[in-house]
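Sending over a structure as structure tokens; questions will come in a sec.
Only one protein chain is missing from this complex, and each of the others stays in its spot.
Presenting chain A:
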Amino acid sequence: MTETNAAKPRRWVIWLPLVLFLGFVVLVMFGLFRPADRNVASQLVGKPMPQFSLPPALPGRPGLDSKLLTNGKPHLVNIFASWCVPCRVEAPQLEALAKAGVPIEGISVRDTTEALQGFLEENGDPYQRIGADDDGQVQLALGSSGVPETYVIDGKGKIVYQHIGEIRPEQLGLIMNKLQEASE
């Protein structure tokens, strides 16, 4: 049985809490005075789309394979879900883009066939293909932090732009510009 040492603590140990606390103060000072920027940008912008292959989310509609995105044309990949309210808000904008001839691919996150069908019947259906991402793995691989999010992909499958949150009517021009950029 060893006697534990009950001697005085060493001098530098005594100052350690204060040093740690000062570190904390410096850290939060930085946090307080930094420019406020709450956007979470994917680290993948400018990089190729990760490889994935998603099963069809609806009967009669093909699922989504990342290989299909490298056919030389720019694509819009939209992450959405029937349970997501902002997705309803952006649906008219997606419809408008689809009517303008933009190919839109969907990734539906944690959804069911019935709910998805209902959502599309109610809000319009701009998607060429819809892949079912039932456990959110592809969403994670894409570095997306929520739904909806939209990616502009160029013809070689490189991610050109990531749009976080719903696409608002006034942002249609922005999306079209990014698509233009992607096709150059």
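Note that in this section a residue touches a chain if its C-beta (ideal position, glycine included) is under 8 Å from a C-beta of that chain, and two chains touch if they have at least 3 such contacts; residues count from 1.
Operating definition for what follows: contacts and distances are computed from a predicted model.
S.K.: Given the options "Spermidine/putrescine transport system permease protein", "ABC transporter ATP-binding protein", "Cytochrome aa3 subunit 2" or "Heme lyase CcmF/NrfE family subunit", say which is the protein name UniProt records for the missing chain.
M.R.: The chain we cannot see is recorded in UniProt as "Heme lyase CcmF/NrfE family subunit".
S.K.: I need the residue numbers on chain A that touch the omitted chain, in ascending order.
M.R.: Touching the chain left out of view, chain A contributes residues 1-4, 6-9, 11, 14-15, 17-18, 21-22, 24-25, 27-34, 38, 40-41, 82-83, 85, 110, 112, 114-115, 118-119, 121-122.
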